[in-house]
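Entry: chain A
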Amino acid sequence: MARTLLKSTVGKKTIMAVSGLIMLMYLVVHMLGNLKIFFGAGEFNHYAHWLRTLGEPFLHYEWALWLIRVVLVAAVVAHAVSAYQLSRLDRRARPVAYAHKRRRASYATRTMRWGGIILALFIVWHLLDLTTGTVHPGGFQEGHPYQNVVDTFSTWYSGVIYIVAMLALGLHIRHGFWSAAQTLGAGNATRDRVLKATANALALVLTVGFIAVPVAVMTGVVS
Partner candidate 1 sequence: MTEYAHYGTGAPVSDTKAPQGPVAERWDTRRFEARLVNPANRRKHTVIVVGTGLAGGAAGATLAEQGYHVVQFCYQDSPRRAHSIAAQGGINAAKNYRNDGDSVHRLFYDTVKGGDFRARESNVHRLAQISVEIIDQCVAQGVPFAREYGGLLDTRSFGGVQVSRTFYARGQTGQQLLLGAYQALSRQIAAGTVEMHPRTEMLDLIVVDGTARGIVARDLITGKIDTYFADAVVLASGGYGNVFYLSTNAMNSNATAIWRAHRRGAHFANPCFTQIHPTCIPRTGDHQSKLTLMSESLRNDGRIWVPRAQGDARPANEIPEDERDYYLERIYPAFGNLVPRDIASRAAKNVCDEGRGVGPGGQGVYLDFADAIARMGRKAVEEKYGNLFDMYARITAEDPYETPMRIYPAVHYTMGGLWVDYDLQTTIPGLFAIGEANFSDHGANRLGASALMQGLADGYFVLPSTISDYLARHPHHDAVDAAHPAVAETVAATRERLERLLAVDGDRTADSFHREIGELMWEFCGMARTEEGLRKALDRIPQIREEFWRRIKVPGTGEEFNQSLERANRIVDYLELAELMCLDALHRAESCGGHFREESQTPEGEAARRDEEFGYAAAWEFTATGVAPVLHKEDLVFEYVHPTQRSYA
Partner candidate 2 sequence: MKLTLRVWRQQNADAPGTMATYPVDGISEDMSFLEMLDTLNEELTLKGEEPVAFDHDCREGICGACSLVINGDAHGPERTTTCQLHMRSFDDGDTIDVEPWRAAAFPVVKDLVVDRSAFDRIIQSGGYISAPTGAAPEAHSTPVPKPDADFAFEHAECIGCGACVAACPNGSAMLFTSAKINHLNVLPQGAPERETRVLDMVAQMDEEGFGGCTLTGECATACPKGIPLPSIAAMNKEWLRATRKVSR
C-alpha cells in the first residue's frame, strides 16, 4: 500500500491532500489562538504558556508542543516533496506549449505552485521572527509573545509581508481544500457546491482572522 501511494500520481496527490488537511486543521487552531490577542497581554501570554504545559502531568513540559511541531514539519515536508515531484511530472507531460496563448482556469488554481512557494518562504520568516526571534525587529523576549507580536507589526514591512502571505494562504486554501476533497474521493456532483462553499468560507475566515492581528497592531487597536 505504501509503495502504491508513493509511486502513483494519485498516491502523491493523496499525500498532498492529507498533509494539507493536517496543516489546515492546525491553522484553524492557530488563528483562534491568535485572536486572544484582542483580550489583552495577560490572556494571550497565558494561552501561550498553556500550550507548553498541555498534556501535563502525563506529558513533560513542551512535549505536546514538540509533538505538534514534528507532525507539522512532517506534513510540510510531505506536502512540498509531493508537490515538487508532481510539478516535475506535470511539466514533463506537457513539454511543448501552445502557440495560441489563452487564459486558463481560475486565479486560485493557477497560483497553487507560486502560492505554495511564497507560503514556504513565509513560514521560514515567521519562525525566525516569532519562534526563534532570529530576525525579530527589536528585542525578542522569550515568554512574552504579546510584546513580540506588537513589536513585529510595528514595522511596516513585517505587516506587509504578513498580509501578502495571508492573502496567498487564502487563495491556496480556496483551491486546496476543494482539491483535497476531490483527491480523497469526497467530491461528487451533488456535494460539489457544499465543498466549494466550505473552501471559500475556510479561506475567507482564515485570511481575515490572521490579518486581523497585524491590522489591529498597525491601527493601534492592539498595542
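Behind the choice of candidates: all candidates are chains of the complex that A comes from, given by their letters.
Heads up, the rule we're going with is that contacts are C-beta pairs under 8 Å (C-beta built on N, C-alpha and C of every residue); 3 or more make two chains touch, one makes a residue touch a chain; residues count from 1.
Every value quoted in this text rests on a predicted model; they were computed, and no experiment measured them.
Colleague: Which one of these touches chain A in the complex: 1 or 2?
Modeller: By the stated definition of touch, the match is candidate 2.
Colleague: Help me check something: in the complex, which residues belonging to chain A touch candidate 2?
Modeller: Its residues touching candidate 2 are 1, 3-5, 7-14, 86, 89-102, 104-105, 109-110, 112, 175, 178-179, 181-189, 192.
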